[in-house]
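Selected chains only, in their assembly positions.
Going by the order they are written in, the chains are A, B and C; count residues from 1 in each one.
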Amino acid sequence: ETTLTLYTSQPPEQAQSTVDAFEAAHPDIKIEWTRNGTSALMNVIRAEIEAEQIQPDLLLVADNINLGELKAGGHLMAYPEAPVEGYDAATYDPDMSYFGTKAITTGIAYNPEIAEPVESWAELLTEENRGQIAVPSPLYSGAALNHLHALINAEGIGWDFYQGLNDLDIVPEGGNGPATKAVASGMAKYAILVDANALRAKADGSPIDFIAPKDGVSFITEPVAIMSTTEHPDAAKLFVDFLLSEEGQKLVAEQGNLPIMPGVAGPEGFPELADMKLLGYDADTAVSTDAETRAKFSDIFGL
Amino acid sequence: MARIEIENLDKSFGQTQVLREVSLSIEAGEFVSVLGPSGCGKTTLLRCLAGFEHIDGGRIEVGGQVVSTPERHLPPERRGIGVVFQNYALWPHMTVAKNVAYGLKIAGVPRSERETRVARVLDLVELGALAQRRPADLSGGQRQRVALARCLAMESRVVLLDEPLANLDVHLRSALEEEFAAFHARSGATMFYITHDQAEALALADRVAVMDRGRIIQFDRPEALFRQPASETVAGFIGEGRVIEAEDIRPLGDGHASASLLGQPVRLRCAPGQRGQDRGRISVHPGDLQLLSDDLQPGIEAHVTRATYRGAYLRAELAAGPSASVPLSINVAAPSSLDRGQRVRIALRDGWVIPDPVTPTTQP
Amino acid sequence: MELAMNRSGRPLRALRHLTRAGDEHAVVALLVLFVGLLSVAPLARLGYAALMPDGSFNGARITELLGGRRVIEATLNTVWISISATALATVIGTAAALLAGLSDMRSRTAWVFGFVLPLMIPPQVTALAWVQAFSPASPLLGALDLSLPPGTRHPLYSAGGIVFLLGLYNAPLVFLSVRASLHRLPAPLIEAARSAGAGALPVTRDIVLPLIRGGIFAGAALAFVSSIGNFGIQAMLGIPARVPTLITLIYQQLNSYGPSALNDMALLALLLAVLTLSGMALTAWLGRRGDQRVNSAARPPRLSLGRWRMPVTLLAWGYLALCLVLPLTALLGTALVRGYGQPLSAETLTFENFANALFHHPGIRDAFLTSLWLTLAAVAVLVPISVALGYILSWRRGRIARALMIASELAYALPGIIIGVAMILFFLRPLPFIGTGLYGTIWVILAAYLSNFLALALRPILGGYAQMDRALDEAAQLTGAGLLTRLRDIVLPSLAPAAMASGVLVFMTAINEIQVSVLLVSSRAQTIGPMIIFLEEAGSSTLAAAVGCLMVALILVLMLASLLFRRRLPPGVLPWQD
């Protein structure tokens, strides 16, 4: 029996069900898992790297940039034989070091009691919305950073959008949680938010709804990766295989996220992946320009 | 101007009744000492007067104003009463000079006057040189003196003192005793002076209140307390008095009585209304006894149980009577020696027949 | 005399002498080991990471990083915001302690309950409640007809707002410390002043305040450290207000990418630690000047408020209403609906969240039990250690004592998240002798708590020592009792109010702890603070609020239950009891 260590940023119940499903399929492999926020996990891993004692065999965390950083540091193992047939090439690393498992899109959430739905990002930038848009900060939230990289690389949006936010006296702050609260409580009309947060709150009865703007949504894929230091590469590969299998993708839908294997249906109430314009970017470039991007962002908002 | 009137004062702490029906009437400007064994309630009485304790029964008037009843309670800061505390209660964060000056500052005395007054008072207690020290750096006696100075500086119309001289050596003590007397004479303040040292109480006070177990058992002039104690307790408490039994007490009419003590005829003082009695208790002080050097004179046989050196004299504890059951004390002039067990003969020169306990207050 | 000696047995006594001989040295050695292992070593490891990123010292990198415009601006903001917030917390906390401990204000016990309770509410919740209450859409302001016109900048989104909330939030820390001091203040000192004619106000100003100065400054130090490292309030108000502070910069650094992120973060953390230590040193210096020794046997006196009694009582309760009821109702309002932002009404009211929290999520229950266990263990270790440490620090001068003093404050001077990183760095490798690492187990969280809260536990106890008459210990020394025996039998009971204050501080701070544990939790060791954050992040705000409510309720129940034992406790031990 082999034991694998998994670091994941999935919510606890999701993580548990993923692990349970995998262990059911492979009774000879046990998974020890640690669940934490992406940034906390990354800090832990960086500390482990600093101390040269890397614990996990597998990572299943929110976004590409983090894994891009680890890849650049040589901490990820390539898995060229991974079963990626049928997957959009944008969802996995060209060097086969990490593989997206789902799509979590970032779009616009609004409070239907005080605001009207909009069609595009630019429509948010009107005088009536001064101080009324909740924006998670790329300086704190991984999803928001991903969103920033996606928007500034998108044609027709770019830095101007952020400039416009600043002109409306809006300062990005915190993560998706506070932004959800701000809209649901009516303190803000709109928020830039990930789909799952908005739709789950809506399902719970909060006054909130989600829009995927026509000019595109950014997305994160919650990629899975194998650490180069693993002592059980074969068992680890089985885990990757499992997540990319149809069974694994159905599990994603059950857990309330959009699967990315074509043909696997998403959960109730979610927009179809195919109907949305996805804004991607090159993760390796993003890692190398990250410092500049943050600096520019801070300058715009005077942080 | 500051008469103190205490009526039927009761005070308990939880279940323990500490003061029982205490009544005292103190004239304006009088110097009253309160004398009593440890734990009898002296400090508690003082605290009630000062306003630190609420009372459970009775009333206290100061200078014609009712300051304490069970319902009404004037806070201490509005009573204008000065207090010297038993444990000094110096403010550790202030220098000696500041401790003394504080009350004056609160009273609004201008700085220059304050400074002269503080300097004068500190000189008085011989602490001028230590004015800038903190209480923590003083010896016990020095702290006591600061506490004293602090109260003297205030020149209140009523001053309460709780064993102010307890930790001082004899010299300073007699100097300060004199200072109290002078202060009293000069200021005309009413002084209420708690002590367990009777020499102090007798020397200083116009009148002395003797307390026992929460009651005042006698309130009288010093001489009266010493020579005419009203009860056995007072007799036993004042002047190292001994209470012994005499027989066949017969009043002679002129304030004297004849009696028989351990078989010897003696002449005693007694109250005017004293009745003849077959047995009675009499009060005897060490000075009333005389050692007989000469074997022929009739005297009481006794033997020495302990002799201690007291400087000017030798104090001998004696056991007299048939079964050596009557303890007596005697002072013998110094350049002489008495040994334990030595047999002596003594004569009684004076004594006081303790009146029958008619008033219930003499019962504890 | 022969008799007296022999009865107790000569050989036995000789043996006891032998064990006693090394007694004090053994205690000192133990303390050095404790502080060294839990405080100095992990932080030294962090310092190494900060200053020698690749094993070599690079001065240029340090000046470049620390000399940047944003770092300087953040440093200045941090300094003045923390100092102002400390001042505010000190004023409020001291006033509250005086009211509760010295005045005849009505219904003090209930009031004190309410005053310490906000410590239990996570700062983010408090901050959010205030922000909502004063936002343009606020039902509160609306009801009072004071609504701000939409589009105006939120009044709390400003440096002043940060100071205000930090001040309110940290006032109970000062309160606990001051109250412990106040309880050792002997009545005669106050009575002497009153008989000198001083009324309540001058007595408080001239006698009481100077004498409890040690407690006040100890509390101020706590408030300072807690303010300077409070991420929740500084971020929630500071970022919209564009007031950067060091702790927000550190969090930004933590979230950025690149190989040097950890090292840069460590460097900023060191800067913050230097500021914090200077603040603590300053308060310690201010608090130590002069002599506040007082002799024991105190009966706490009460000063009458006179005709101010009613107004003061009202004012005090009004304050509580703001500080306690506001965040608590926000928390409860959220916990009682299914979806965040739903108005609370007969239709939306549900106890589902509470049921979920209590019965359907074993993870929550486990996390809570783990937190409770860890917290109690931390209290049980830290209070005795602090009593022993306080003894050495207060009554034994010398180099070792001074070194211990500095070392024990070190860890508290750092924000929790940094301690977390330091602990990972230090405890990751298998420990010598034991063979396995503590990392990933509950023990590393305990180690982090012990390290982070040592100074917190120590502060009130040092205040207690400052007021204790040393002769009490000396008298026990003469009986032949060794140091440990004396600490247990004489010192600890005399210090009981201070020790209890320190225990309560540690308990209150640790039970909800987030910043340290968030990096150290694993599926094997999960604590409740991060659990609430995870729920929040995953969008289950209402469930998180229910857990928060349950925590507050639990603490309230514990506090009430403690009253049942008050007769058996020395007077003054429970901060919420007269």
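Everything that follows uses one rule, which is that contacts are C-beta pairs under 8 Å (C-beta built on N, C-alpha and C of every residue); 3 or more make two chains touch, one makes a residue touch a chain.
Bear in mind the structure is a predicted one, so any value in this text is a computation, not a measurement.
Only one copy of each distinct protein chain is displayed, but the complete assembly has the stoichiometry A x1, B x2, C x1.
The working rule: only the chains that are shown with their structure count from here on.
When chain pairs are compared by their number of contacting C-beta pairs, A-C comes first. Chain centres here are means of the Cα atoms, and by that rule the chain farthest away from chain B is A. Closest chain to the protein centre (all Cα atoms averaged), using per-chain Cα means: C. Look at where the CA atoms of chain A average out and do the same for chain B: the two points lie 90 Å apart.
Spacing of chain A relative to chain C, judged by their CA centroids, is 36 angstrom. Once the centre of each chain is set as its mean CA position, chain B and chain C turn out to be 54 Å apart.
For chain C, no residue reaches two or more other chains under the stated contact definition.
Chain contact summary for the complex, chain B toward chain C: residues 50-52, 75-83, 85, 87, 89-94, 102-103, 106-107, 134-136, 150, 154.
Remark: chain C residues 186-189, 191-199, 202-203, 206-207, 210-211, 213, 290-295, 304 touch chain B in the complex.
Chain C makes touch with chain A in their complex at residues 49, 70, 128, 131-132, 135, 137, 150-151, 153, 235-236, 239-240, 242, 244, 251-252, 254-259, 261-262, 337-342, 348, 363, 421, 424-425, 428-429, 437, 439-440, 518-519, 521-524, 530, 533-534, 536-539, 541-542.
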